[in-house]
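So the structure is just underneath, and the comments pick up after that.
Here the complex is missing a single protein chain, while all its other protein chains stay put.
Moving on to subunit A:
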Amino acid sequence: MARSRRLAVGALALAATRVLAPAGVRALARRRARRAGADPRPGRWQVVTVATAPEQALPAGRWPEPLRRLDGAVEVWARPAPGGRGTELAVRPLGGECTLPGFAAHLVGDDPGRFLRQVLRQTKQLLETGEVLRADRSPLDRPGTAT
């Protein structure tokens, strides 16, 4: 981690909600997350390895999409993966520990780590394949009728 490049940018939504959340609310959210099987350390680094060179993963030091949209709310580091496997790309809520109250939790769920993991996976897909794989429409979106 010492060699990693930290690219923290000013705080917006996630960091702001952390400041605003009372300690009791954060503890309750942590307990709830634990019961639900979520990560008990939601602010931990989420990491993926992208099969591209660092200069392609972060051209001119800029974050790739869709990670770039979280500019100001997360910190990011990147470093070459061992064995020529590409680039290790990591992200966590700005400041590390983070539990979300109210509206922010409604948007990204109680577990920001899960939300960030989703964004990281999309970033990796975009870098490696050129697009983010879209799911089929759910059967709930398209109820069928028996013939």
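As a working rule, a contact is a pair of C-beta atoms (placed from the backbone, for glycine too) under 8 Å apart; a residue touches a chain by one contact, two chains touch by 3 or more; residues count from 1.
One rule holds in what follows: contacts and distances are computed from a predicted model.
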### Message
Considering only the chain that is not displayed, what protein name does its UniProt record carry among "Helix-turn-helix domain-containing protein", "Glycolate oxidase iron-sulfur subunit", "Glutamate ABC transporter substrate-binding protein" or "Threonine dehydrogenase"?
### Response
"Threonine dehydrogenase"
### Summary
The one of A:43, A:64 or A:86 in touch with the missing chain is A:86
## Note on the structure
In the full complex, subunit A touches the hidden chain through residues 37, 48-49, 51, 85-86, 114, 117-118, 121, 124-125, 128-140, 142-147
